[in-house]
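Shown here: the complex without one of its protein chains, the others still in place.
Coming up: chain A.
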Amino acid sequence: MAMVVDYKHDSSFPYWTSIRRRFAPDSPFFSSGNIERELLAKQVALDLTEDERNQLEKMIDNDARGIFCPIVGCDARLTLLEDFEDHYNARHTASCSVCSRVYPTSRLLSIHVSEAHDSFFQAKVARGYAMYECLVEGCDLKFKNYKGRQQHLVDKHKFPTSFEFFKKAHPSKKQRLKNQQKRAVNKKDEEASSKMEVENEMMEGLVSAVSKLSTSDSSPSTVSFGRHNARGLTFVPRSVQPPLQKK
């Protein structure tokens, strides 16, 4: 209320006093304005917009002029398929160069790389350092083991108990070949080579252990882990479909 009840004076009448009135966002004062806000389901045309049409054309345009990167806002144009894949991976994916898993953020990728492929990381873990970072940005807590971090996610951040950051999976034959090729190329460099060997061993170890592991849910884990070109040319913007008949 705007009126301050003022009982200090003889007549004890609450005189008019001018003060600011503030309302909480859910106050009934604002309800009529709120109602104007929400319309029902957005009515968007079925037809492709100009932009979408252009994108589609770009995708199909794979003659000598090359392929345009389909990602919104990216102007890259590449002439060879491999170049495109490399461009895509470098610019638009956070994919692990060791095991090809793909992550939606650089941060998650770097956490994955440390935890899964870094022998120094493992060494520190073995010595009892708290190395496993909380996955939630800004939390900054660290834990001594994967399970501890997992428990923290569930307890503090209300993650579902079924959530698993690192799902062990069987890389496809193609991936394993590619990994071997990469390893072959790098063997020239001694330092890299030894590091690679450690990683190789880890990878082999992971691969061999796969079949023995069960995932946390009962259904078989058939989710693929990021063929790194899964998002390349295989994704085509869904083309125009004949409009569904109105009922």
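We adopt the following convention: contacts are C-beta pairs under 8 Å (C-beta built on N, C-alpha and C of every residue); 3 or more make two chains touch, one makes a residue touch a chain; residues count from 1.
Just so it is clear, contacts and distances are computed from a predicted model.
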{"item": "Chain left out of the displayed complex - its UniProt protein name, from \"Cell cycle control protein\", \"Histidine-containing phosphotransfer protein\", \"Integrator complex subunit 11\" or \"Importin subunit alpha\"", "value": "\"Importin subunit alpha\""}
{"item": "Residue, one of A:Ser27, A:Ser97 or A:Asn145, that touches the chain absent here", "value": "A:Ser27"}
{"item": "Residues from chain A at the interface with the omitted partner, ascending", "value": "1-6, 8-9, 11-49, 52, 71-73, 92-95, 101-109, 135-139, 153, 156-160, 162-163, 167, 217, 219-220, 222-227, 230-231, 234-235, 237-241, 243-244, 246-247"}
